[in-house]
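All protein chains but one are shown in place.
Chain IDs A, B and C follow the sequence of writing; residue 1 opens each chain.
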Amino acid sequence: MDFTFTEEQRMMATAVRELLDDVAAPAVLRAAAGAPELNEGPAAGGDDPQRWARLVELGLPGMLAPEVVGGLGLQDIDFVLVAEEVGRAALPENLVEHAGIAVPLLAACSAPRAQAWLTRAAAGEVRLAVGHPLNATVLGAAASDALLLFQGDEVHLVERAAATLQRQASVDRLRSLATVTWTPAAATLLAGGAEGAALRELAFARGAVVNAAQALGLAERMVRIAVDYASTRQQFGKPIGSYQALKHHMADVQVQLEYARPVVYAAAARLAEFAAGVSSGAGTAGATAATAPALLARLNAVVSGAKLMAMEAADLAGRKGLQLHGAMGYSWEVDLHFYVKRAWALAGSWGDRAWHQRRLESLVLDGVVTDDLAVLHHEHG
Amino acid sequence: MDFTFTEEQRMMATAVRELLDDVAAPAVLRAAAGAPELNEGPAAGGDDPQRWARLVELGLPGMLAPEVVGGLGLQDIDFVLVAEEVGRAALPENLVEHAGIAVPLLAACSAPRAQAWLTRAAAGEVRLAVGHPLNATVLGAAASDALLLFQGDEVHLVERAAATLQRQASVDRLRSLATVTWTPAAATLLAGGAEGAALRELAFARGAVVNAAQALGLAERMVRIAVDYASTRQQFGKPIGSYQALKHHMADVQVQLEYARPVVYAAAARLAEFAAGVSSGAGTAGATAATAPALLARLNAVVSGAKLMAMEAADLAGRKGLQLHGAMGYSWEVDLHFYVKRAWALAGSWGDRAWHQRRLESLVLDGVVTDDLAVLHHEHG
Amino acid sequence: MTVQLHYTPAQQAFRAEVRAWMEANVPREKLDTLEGAAGFAQHVAWERQLAGGRWGMVTWPEEYGGRGCTLVEWLIFEEEYYRAGAPLRANQNGIFLLGPTLMEFGTPEQKARYLPPMAAGEEMWAQAWSEPQAGSDMAAIRATATREGDDYVLRGHKIWSSRGTYADWAFGIFRTDPASDKHKGLSFILVPLRHPGVRVRGIPQLHGQTGFAEIFFEEARVPVANRLGGEGQGWNIAMATAGFERGLMLRSPARFQATARRLGELYRQNADRADGTVRAAVAKAWLQAEAYALNTYATATRLMAGGHIGAEASLNKIFWSELDLAMHAAAMSLLGARAELLPHAPAAAGVGDWLEGWIFAQSGPIYAGTNEIQRNIIAERVLGMPR
Partner (left out) sequence: MTVQLHYTPAQQAFRAEVRAWMEANVPREKLDTLEGAAGFAQHVAWERQLAGGRWGMVTWPEEYGGRGCTLVEWLIFEEEYYRAGAPLRANQNGIFLLGPTLMEFGTPEQKARYLPPMAAGEEMWAQAWSEPQAGSDMAAIRATATREGDDYVLRGHKIWSSRGTYADWAFGIFRTDPASDKHKGLSFILVPLRHPGVRVRGIPQLHGQTGFAEIFFEEARVPVANRLGGEGQGWNIAMATAGFERGLMLRSPARFQATARRLGELYRQNADRADGTVRAAVAKAWLQAEAYALNTYATATRLMAGGHIGAEASLNKIFWSELDLAMHAAAMSLLGARAELLPHAPAAAGVGDWLEGWIFAQSGPIYAGTNEIQRNIIAERVLGMPR
């Protein structure tokens, strides 16, 4: 039992933070978003090949790819801290879905075609987008070279040129969204049956967890912006941050955030274990056919819990942050809104609040012995 | 359209308040509740025949009885302000169910036996308790002369000696509760069939509304106690009421309270109209067979809304009041807890939160045209 | 007599008249947003059409273009207005805030000069209260009005002026006594916005539109006759205006009842993917909108009987702003993955208006005095807690 990250994990996160503080600083986002009244936002959703190249230099696209294909051979529990940094920066590029969902999916897929794409995706030479039926749109489709798409239990890899994209404008201009029309074919099929279903389940769980991790970073960023503003803005002769009402707003956010954090990390740790089991063909480490459904239920409970709690923290951080800024918070001039809008956008992706709430309720309350669902103590009994 | 009370209505409420400030002052309740460690509370639930006599002097038991039987011939909209005062005082005697539910039920009942009891009940010579299936216990059964009890669509009047009571201790020692075992008989039957069902429906609606009205009074009392304490108690060199966090706690309660208030009053007004229709045999004033269900739905929606909002206000007032008092609030020594406990007790009576919430959701959301349910604007369309 | 929650035959006839006019006149197509130039012009045209039917401000006396209606009739008007899906009021700062202020504090000449074109939609008004260092702390005003003969010369910088970018006139407070501080020495002055020495700059908002503005006064000269009330009385008059803003008129219940109705429809369309908390939130929206309406009717009939609205107006501000946020949050939850889509996104398919409403709702707890300030007012002035 050890719930601390290693020095290496922390160093990687710090390196990402330092890079993003530079290449995705608020002023950079502001320029990328274009003139306020544009309303359409930049056509590319702020996507910048030069910034992508910097992310590639750190090896981020291939973090979850095996070392044999040039990846870093790391796990979801390593990636969760990177996703948090991406959230903190409201990065325009779709790094998290490429590196956090698509690459490990290809790595776990037995099809030769998957392996061919994997090497190039891990190296960041090609970019991938993921279209899940629960999402209304596909993020980063326009900048992608290929899309991973699901049809029933089948997973398909469709080159972008073979799909028809229709651009969909988001309140967050730095998200490039599209709906995708495509035709499943034998040539696009990567996996089906039990393998396809397992890959789809894992992809969905990863989508929820990396979004939850981004929400942590977003919440922390919004709290920081609000606290800094509150320390300088004066009203009635003192900084507004000295008023108890505003202090308590921020303290409430901090409580939400700091209790969402370990749930997100636990979800990533459980995901890594479960994924290891799936790719080793064993269902999960040491699981038998009888225990596998319970392990999946437990994974799903903590994943939904992570998404719910992290999104709630980000939502609260946005609301309280806007409120603390007063009229300034409602203007385009402060940086806060870039992060607020990202949080709004992520809330509905990879299972919205109601979806995860319903799943959690069903897992925890309906017929399953609650005790078996404990995130931590499954060695019980 | 006039949503103001008359001078007479206000004067009656003031008279009740002045009486209760005297005969049910906090020190009186404290004495009636007995020694703190008693835990059982006083056997009679604090019931005091002398105080009952004072209530009778004001004509309160017969407020809703016709003048021909010696009552005041008033309506639910008049009684709602009295119930509010009873709540504010956390009166031990079961005046509201006697005068607000039992008496108008007898008045609307065609059975000769009902009329015989009505005259004496209106005069306060006998006391009545009401046992509704949704309540776990009967309030004031021990001090009653007879009980109104329901069995299917039948309404029975059972003399106390003919029923078996088992005392049930409440967290609010000044509520005398019992479960009642009884045998329905032809001799006890007051009404059945459509008449019985209508009387039962009205009794239930009245129970919810008079409890909601009591909750308003309780909330106001708790706010007043907390504000007074906050103005005198000093910490860090100033009154605690000058701290913004505590101010905002109380402001939040006040918002809840002041928006619950008109809903409770509207429920009472609609109830009075509906009751007038029932007792005139017309279903409701001007209603046809086709419109009566819509009128009932509208009444039920506002009654459930009133109970929900008023109880939420009282619950919040209790929590914030306790919090503001600090450790003192957790002690028996301050008066606050008499009102907090009454609010807890009323929350589950005459339909608990979940029951009213489910009914409201069902009425407003499921299949009924929402517009028809507007509390105010039913002349529309 | 007692509480009567029924409309009189005359009130019902009035409702029928409003309804008929709205059905015949409300634009079929949704107008562009009020916060952009094109949309503002469309909304001004609508104001003039309303005024043509003498519906600009029904409670005003006939001589100023109104109908002398009671507050209950005004509420009926609003119910029919929102029921018909009529556009937002570009004119609201004028008719709901400055109008009542003028009637209370204006000279006969001022009323005659300003009220009729306001009711007619010919002159649109903005407010000019806040300054960069005077937001919640409104008494920290620094903008000055220096008396020179029969004129005031205005200098200073106002900000967060709703409608400021497109309006014709603004009302605001200026320091007429340079030696004064805080609430003293301020005067309430009316200023044309297209005027020498007045420079208006739109401020982009969360949604990118620039309907609110900062206003720079660079030795702008206005006649002393543009002052409302006495010199140095500005604070009291502004407080009265702020009371109108928080109080009865700015956010009529019909607006929230209309949103609650639409939310109910959205719920029924998406009930299969809702959870129990959003179901509860939708029912609560209906209930709270009703509560807001009931409370407003209670206030209206009390005012009609000669009562006054005081600090309890702050209760209203908190209630409607939080209700509006809660209703739109429920809508966002019901829309799920589609919630982030702007109205013109093809996949938004008619639900994008909820996002616009959600963004607008964010401003509710902030403007017209933040809800923190309102809670202070409730605690201190309604409940009597120590300062």
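Everything below uses one rule, namely that a residue touches a chain if its C-beta (ideal position, glycine included) is under 8 Å from a C-beta of that chain, and two chains touch if they have at least 3 such contacts.
What you are looking at is a predicted structure, and each value in this text was computed from that prediction instead of being measured.
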{"item": "Visible chains in contact with the missing one", "value": "A, B, C"}
{"item": "Selected residue (touches chain absent from view) among A:213, A:263, A:296 or A:327", "value": "A:263"}
{"item": "Residue of B:9, B:137 or B:256 touching the missing chain in the full complex", "value": "B:137"}
{"item": "Candidates B:119, B:144 or B:349 - the one touching the absent chain", "value": "B:349"}
{"item": "Chain C residues touching the omitted chain (full complex)", "value": "275-277, 279-280"}
{"item": "Residues of chain A in contact with the chain not shown", "value": "1-6, 9, 75, 77-78, 223, 227, 230-231, 238-239, 241-242, 244, 246-248, 250-252, 254-255, 258-263, 265-266, 268-270, 302, 305, 308-309, 357, 360-361, 364-365, 370-371, 373-377, 379"}
{"item": "Touching residues on chain B - with respect to the absent chain", "value": "36-40, 134-137, 166, 168-172, 175, 177, 179, 234-237, 240, 243, 245-246, 319, 322-323, 326-333, 337, 340, 344-345, 347-349, 352-355, 357-358, 361"}
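Following the convention adopted for this analysis, only the chains that are shown with their structure count from here on.
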{"item": "Chain located farthest away, centre of chain B as origin (C-alpha)", "value": "A"}
{"item": "Euclidean distance of C-alpha centroids - chain A vs chain C, Å", "value": "40"}
{"item": "Whole-Å separation of chain centres (CA-atom averages), chain A against chain B", "value": "52"}
{"item": "Residues of chain B touching at least two other chains", "value": "244, 248"}
{"item": "Chain C, residues touching no fewer than two other chains", "value": "372, 375"}
